[in-house]
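What you see is the complex with one protein chain gone and the rest in place.
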Amino acid sequence: MEAIQRTVKYEADLSPQFSEEIRHLPGGETLWHCIQCGLCSASCPLSIYMDYTPRRIMAMTREGFKEEVLQSKTIWLCASCYACTVFCPQQVEITHIMYHLKQMAIREKRYPRNFPIPVLAREFSTWVRNHGRVSEFWVVFRTWRKIAIGRLLRMIPQGLKLMRLRRLPISVHSIRQRRQLKKLLAQMNGGA
Amino acid sequence: MKQGNGTVPRIGVYVCHCGTNIAGNVDVKAVVDFASKLPGVVVAREYKYMCSDPGQSLIKNDIREKNLNRVIVASCSPHLHEHTFRHATLEGGQNPYLFHMVNIREQVSWVTEDKMSATEKAKALVEAAVYRVRYHEALETKEVPVNPDVLIIGGGIAGITAALTLANAGKKVYLVERDYSIGGHMAKFDKTFPTLDCASCILTPKMTAVKDHPNIHLFTYSEILEIDGYVGNFTARILKKPRYVIEDRCIGCYVCVEHCVYKTPKFPSEFDEGLGLRKPVFIPFPQAVPLIAAIDPETCIEFKSHRCKKTCQEACRDLVGRDAIDFTQREEVVEVQVGAIIVATGFKTFDARRIPEYGYGRYPNVYTSLEIERLVNSSGPTGGEIVMRDGRKPRRVGIIHCVGSRDRNFNPWCSRVCCMYSLKLAHLVRERTGAEVYNFYIDIRTPGKGYEEFYEKLMQEGVHFIRGKVAEVTDWTITPEETGKLVIRVEDSLVGVVRRIPVDMVILSVGLEPRDDAEEVRRQLNISCSSEGWFLERHPKLAPVSTFTDGIFIAGACQGPKDIPDTVAQAGAAAAEALALIDRGSVELEPNIAVIDEQKCSGCHVCIALCPYSAIAFNEEKNVAVINEALCKGCGVCVGTCPSKAITQQLFTDEELLAEIEGVLLV
Partner (left out) sequence: MAYVYYPGCSLKGTGVSYEKSLLATFKRLNIPLQELDDWNCCGATSYMSISEEQALLLSARNLALASENDGDIIAPCSACYMILNRTANILRDDRTLRQKIVEKLKNVGLEHLNLSVRVRHPLDVLVNDVGLDTIRSAVVNKLTGLRVFPYYGCLIVRPGNGFDHPTYPTSLDRLLEALGCEVIDHPLKTRCCGGSLTGTLEEVGVRLVYILLKEAKKRGAHTLATLCALCQFNLDVYQEKAARKYNEAFDFPILFFTQLVAFALGANPRDIGLEHHFVPAEQVFEMVR
């Protein structure tokens, strides 16, 4: 028999600062309009894969369940399709709140380590900072090299076919004003 | 210091705490200290509730003991207590118009966040009043008689109830209904919640009573063109639209309908929400009042081509001997004089097409709740049998609550009746078809007598309650059980998982909205609307059926969503208010009217053309304009435009206004 788990939540384990922080980010205040109707979860094409439905993430964020929220897979499964946002009867900016949570999870290094999506996001942004444009080939390559080399090997046939169809250039294209861009971005704080 | 109107002003200033409503955000003591030092102020006091008896006594005693001749109260809105304090001033022995009210609650403490600036603003407004009241003069009010007849606009259950109440009290009532029959939305329902008594069984006797009552004059298929006048003396112009049937000849025998050149009904019946069909000549429903046929010119061949055989007319003349059908009938305008008006224009339901995800209009088996009301009604298009458009009986039915309600993208308010009518429909559908019924709700709201018990009964009947707002109704199917069905996608928020529930029939519980022409009606009557478009009551608790226009009352869902019991209660209240006004026999008119100085008037006629109330006439003998005091509303248009400055407005003279501005700027 599996071990029985105790799930009581003590006030001391919650983080009111966490919900306050969200409240003060752009769009964050709309979370306090949420009536927990679940339309976000129902309209979400990915909620069926999430560990907590978006509605629950909204409730947990509002009540300060910081650990659970920042370590959830939900925020990384969010494909930012904005379905929830346009459906929401209370006009809660759910997609943006999800972005805030992702940014916070990366900043505080709480995201699930072997989960490829946050790793891809980091590789993507690093590449853009250096080159100004993205190379689809190199970003995917570097992501999987970090997480699972085996997966990379399995991707080879598909990659080769794409190259044959001239849809996956390996050559790196950078913008001319790379230094201007670096200087521009360096003026704002941003993640890793 | 100017002496105003000659007498030396002796001013009393009274600042109210209104509990913590004002004192919580305004330093009342500081305002009083400030006021006591202003010129002409003899006494300045604070009190917790100035409107209370002891508060009013302060004013009365000071007038007597300190010989006050001006009184200022700084408290709430004049809408609430101007009358109270004018009366106290009068009882203290001074003319009530030597009183002035300053609003430091709605305009200061409730809307100013910072206590310092709130206090400063209160001081400025008090100082403005102190400067202004110097110029106040004793004014006399005028009494005018009240016409004892009442106009009621709208013949739904609210209008019917109010009309019967007044008529039974011996008052003459004009009841104006836009549709062919009175009865409104209630006439379409089969059962009423929570008792499940038959709607027409309780409504029809009332409708018949209206028709038979000697004191009620019924106008159906009629609309209000124009309302003129003022409390106690309104004139209404009513447009009677042609129904192409002479009302007092028709006996509602259906012979014309039977003999119409269309052998079978062909056009969607408005009364049946388009689910049933009617002919171009029709009687909207069997219990209609008046039971009179009507011809719809949009679908009648005679109106389209003038080449119909007119078998209906022939049958009425030759078989019934009434000759009631008249294709040449024209619209007619009737003018009536009344003393009070009750507005009971009702609501409309939310247009479900505005939410395309729910598939209304795309999927034939998605219905609105109003359509289902007709479907379950034994006088409806299927004789009360619940079958879908393809003739099948539904085996699984989903009822989606809050369609268009509690949704900032559409209507943010709760429509109040949908939970209960959805439960009612769930019960009826389950009872008559044995179907599995699913209710999809955000919150179940059953705060009425016997309502919660009804909810519990439904749960025991095995109706499913799934807490979650539905995302979509779709014909995108995945599993074999879903094939050929509509799938409802929702998060079961009590379980925390997304579910897909296949059903045969979907019922959209559409919310309530103000009618499309609410704004037009509001302007005709010069009453107010809330930002949502519901007619605004004078006070949400203490004057729920009065409006800001004296003599005009509101009842029923035109004021906000409400169910039948609440509507009937409100209609009774509106009738009582109208009765109180009529039985008083006369009303006092505010003296804030314009006055013409005959010496200065040059007889230029400018004011006469501009007056929106036609209250100014011209005296040819004296060559001056003359204001009819009963018609003047004190709008000030003539005052502002008179080139000779011959017109002043009592309570708003130039001196008073300039002194008020001076005072507010001095702080």
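Per-chain residue numbering starts at 1, and chain names A and B are given in the order in which the chains are listed.
Following the convention adopted for this analysis, contacts are C-beta pairs under 8 Å (C-beta built on N, C-alpha and C of every residue); 3 or more make two chains touch, one makes a residue touch a chain.
Note that the coordinates shown come from a computational prediction; the quantities given were computed from them, not determined experimentally.
Engineer: Which displayed chains does the hidden chain touch?
Structural biologist: Counting the whole assembly, the omitted chain is in touch with A, B.
Engineer: Touching residues of chain B against the unshown chain: what are they?
Structural biologist: 356-357, 359, 362, 472, 474-476, 478
Engineer: Provide the residue numbers of chain A that touch the chain removed from this figure.
Structural biologist: The list for chain A reads 26, 45-46, 49, 77, 79-83, 85-87, 99-100, 102-103, 106, 116-118, 120-122, 124-125, 128, 132-137, 140, 143, 158, 161-162, 165-169, 173, 175-177, 180-181, 183-185, 187-192.
The criterion applied here is as follows: only the chains that are shown with their structure count from here on.
Engineer: In whole angstrom, how far does the Cα centroid of chain A sit from the Cα centroid of chain B?
Structural biologist: Whole-Å distance between the two chain centres: 50.
Engineer: Quick one: in the complex, what on chain A touches chain B?
Structural biologist: 33, 35-44, 47-48, 52-53, 55-56, 87, 89-91
Engineer: Tell me, which parts of chain B touch chain A in their complex?
Structural biologist: 357, 402, 406-409, 442-443, 467-472, 489-493, 496-498
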